[in-house]
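Then we have chain A:
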Amino acid sequence: MEQVPLSHVLILSSCLFFLGIYGFFSRRNMITMLMSIELILNSININFIAFNKYLYPHQLEGVFFTLFIITVAAAEVSLAIAIIINLYRKFNTIDVEDTNTMKF
Partner candidate 1 sequence: MNVLSILILIPLITALVLLMVRKELHMKLIALFGSIAQLGYSVWLTNYYINFRKAGDTAEMLFQTSLGWFKPLNIYFSTGVDGISLTMILLTAMVVVAGILVSWKIQHQVKEFFFLIVLLSLGAYGFFISTDLFMMFFFLELAVIPKYLLIGIWGSGKKEYSAMKLALMLMAGSALVFLGIAALYFASGIYGGQYTWNIHELTQINFPMSVQVPIYLLIFTGFGVFTAMFPFHTWAPDGHSSAPTAASMFLAGISMKLGGYGALRVATYLLPNAAQEWSWIFIILASIAIIYGAFATMMQKDLKYMNAYSSVSHCGFVILGIAMLTKTAFMGAVMQMVSHGIMTALFFAAIGMIYDRAHTRQANELGGMLKQMPFIGTAFIIAGLTSLGLPGFSGFVSEMTVFVGSWERTGIFYRVATILACASIVVTAVYILRSVGFAIWGTITNKEYETLKDATWNEKAAAVLLIAGIVFIGVLPFWVVNLISNDTITIFNKFISVAVAN
Partner candidate 2 sequence: MSASAVMFYILGALVLTFGVLTVFTRKIFRAAVYLLLSLIGIAAIYIIMDMQFIAALQIVIYVGGIVVLIIFSIFLTHQAGERLPSRLPKHLLWSILLSGVGLLLATHILYHFSYKPSIEPAIEHSVKNIGTQLIDFRSYGYVFPFEVVSILLLAAMVGSIIIAMKTKKN
């Protein structure tokens, strides 16, 4: 593992990050957008772990941040899903294009 340079790990994560970004923009379905967000969060987690491992091995901060991000992600997804279900009841769709009442 030590032969893998840090930058490669980071590039992996940033590829994942921008995949998430692309997915977030290109999808109209809220659930798939949520999945894109999960990808983004995971890419961040990889970063934290990688930094912890490569640059600051004497600490555990990266681990903790990952831990908290995962926790928050769990909370976020549960709320997001609740909202999506509620929207589905109201609009009978979960397409973001159709749920645009918050404008002007």
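How were these picked? Simply put, all candidates are chains of the complex that A comes from, given by their letters.
By our rule, contacts are C-beta pairs under 8 Å (C-beta built on N, C-alpha and C of every residue); 3 or more make two chains touch, one makes a residue touch a chain; residues count from 1.
Since we're looking at a predicted model, the values are computed, not measured.
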{"item": "Options 1 or 2: the chain contacting chain A in this complex", "value": "2"}
{"item": "Complex contacts: residues of chain A adjacent to candidate 2", "value": "1-4, 6-12, 14-23, 25-29, 31-32, 34-36, 38-39, 42, 45-46, 49-50, 52-60, 63-64, 66-68, 70-79, 81-86, 88-89, 94-95"}
